[in-house]
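Here is the structure we will look at.
Shown here: the complex without one of its protein chains, the others still in place.
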Amino acid sequence: MPAEESEMTNAAASHLFPFDLPHRAGRLLGRLGAEHVRVHAITNAAAQNLTANLLLAAGAVPSLTTAPDEVPAFVASADAVLVNLGTLDTERRAAIPWAIAAARSGKKPWVLDPVFVHASPPRLALARLCLAGCPAILRCNAAEFAALAGAASEPEAVGAFAREHGTVVALTGAVDLVTDGERTLSIANGHPLMARVTAMGCAATALAAAFAALEDDAFIAAAASLLAVGIAGERAAERGKGPGTFPPAFLDALHALDSDALSTQARIS
Amino acid sequence: MPAEESEMTNAAASHLFPFDLPHRAGRLLGRLGAEHVRVHAITNAAAQNLTANLLLAAGAVPSLTTAPDEVPAFVASADAVLVNLGTLDTERRAAIPWAIAAARSGKKPWVLDPVFVHASPPRLALARLCLAGCPAILRCNAAEFAALAGAASEPEAVGAFAREHGTVVALTGAVDLVTDGERTLSIANGHPLMARVTAMGCAATALAAAFAALEDDAFIAAAASLLAVGIAGERAAERGKGPGTFPPAFLDALHALDSDALSTQARIS
Partner (left out) sequence: MPAEESEMTNAAASHLFPFDLPHRAGRLLGRLGAEHVRVHAITNAAAQNLTANLLLAAGAVPSLTTAPDEVPAFVASADAVLVNLGTLDTERRAAIPWAIAAARSGKKPWVLDPVFVHASPPRLALARLCLAGCPAILRCNAAEFAALAGAASEPEAVGAFAREHGTVVALTGAVDLVTDGERTLSIANGHPLMARVTAMGCAATALAAAFAALEDDAFIAAAASLLAVGIAGERAAERGKGPGTFPPAFLDALHALDSDALSTQARIS
């Protein structure tokens, strides 16, 4: 099939997808590099390297400092902020309120990733305080959601939680669920190897923050990031031979991702 | 050779190995994933990512927080604990006694890796206090052993040290030595490239902790982990082209390792 015809076909197909998501994800990826979007990420020690490399592979510019006295200046020159609660040491615990305050003060979107919040009571308490700071997006898995919400992650409960907190919930699992309490999407992309690599979810949340810097509709930003990460994961699994070669292949695939690939492989409902 | 015949041959061969080690290592690897063994690892900053990925590749579930107020809860929901003394900052120094106390209180095995203890007097003092907390396994190299024991790492001295401290010593080097003071094994598997990658030894110790969660005999757990890591290293070196591509290949190889490969390649005496 000639390239032009293929593009037309995929463009047509894309409009069949809810919210035209594949094309919007592709345009967001294209803009990340062109506009040098900067994301300040307070994230856990196992995720810092992969998070920075995911942002760079996608075209964005990361910064990672967790020092409380430096975070406000870094957030001031960033376009979006990621707050990930993993390896929550004294420094991160002190820095997070400043990061949230600086994001709110600068009217910049910030994204919350309440890693392992079900395993640590003090972390759960901090996560609840963070939620009061109005994250644009909350990215979590079912166990983390259940701890935060005090309810199982049924779609209705997730929607109600999103409405109550005025946030978009991106609940990841074998099938991802994204909802702002009014609109809901399911994304079935991804690959089981993604669960055999540390910090894949944490790093993916950074892409949601980068997209939220460009896209005012946080529901679209969250869904587009999960779609891009899921499809890059599928492409990496085609090349990868196991969990060790998967992350390098994933970053290569994300770097090469375009609207055409997103439209062809998207499994959204 | 047909598969069944090959299996029989290897099964037969395996019983020639001391303690039937290759088969026991293979069964431990199989159980790690089936039983979702959880390991809480307090480890150094250069090792955190590789340690988590090694555990995931082997089928276990890692957590890594070093925050003193969170460590007890994480250890309470884990099956084994790793204490690695690298990059021993204030947070880790404060967290380690809580991790050991929580492991002992929960009757969970814990493993000590006294990284670079010969290079730092305050770290050596802390390592000696840790030893009093009865680690199931002490994994170290010759220089670290010499600093801890005040004696060269001759087999007799290592055995005496293991008896005195009621621990299994896994002394790694070109040939690994494992002893509980009564039984002793030498494992000659491994590859020189493993010494050209940071944190390979640290990450390997995490597998010893995971195995100790499943195997009450810490001598077998320690030896099985060194055997699995050594053979995965040899298989990775066949594919790897240098120290950069080695770690991804190593994780792939560990993920794919089974009793058959372990029996075929084991060099134990």
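As written, the chain order gives the labels A and B, with residue 1 at the start of each chain.
Everything that follows uses one rule, which is that a residue touches a chain if its C-beta (ideal position, glycine included) is under 8 Å from a C-beta of that chain, and two chains touch if they have at least 3 such contacts.
Here the structure is a predicted model, which is why all the values come from computation and not from measurement.
Among the options B:Gly26, B:Pro62, B:Gly86 or B:Pro114, which residue touches the chain absent from this view?
B:Gly86
Among B:Ala58, B:Val158, B:Leu177 or B:Ala199, which one touches the chain that has been omitted from the display?
B:Ala199
Footprint of the hidden chain on chain B, which residues?
Residues of chain B in contact with the hidden chain: 44-46, 49-50, 86-91, 93, 116, 119-123, 195-199, 241-245, 247-248.
Under the stated touch rule, tell me which residues of chain A contact the chain that is not displayed.
Touch with the absent chain occurs at residues 45, 48-49, 52-53, 56-57, 62-67, 69-70, 73-74, 77, 91, 247-256.
Going forward, only the chains that are shown with their structure count from here on.
Just how far, in Å, is the C-alpha centre of chain B from the one of chain A?
Taking the mean C-alpha position of each chain, the two centres sit 34 Å apart.
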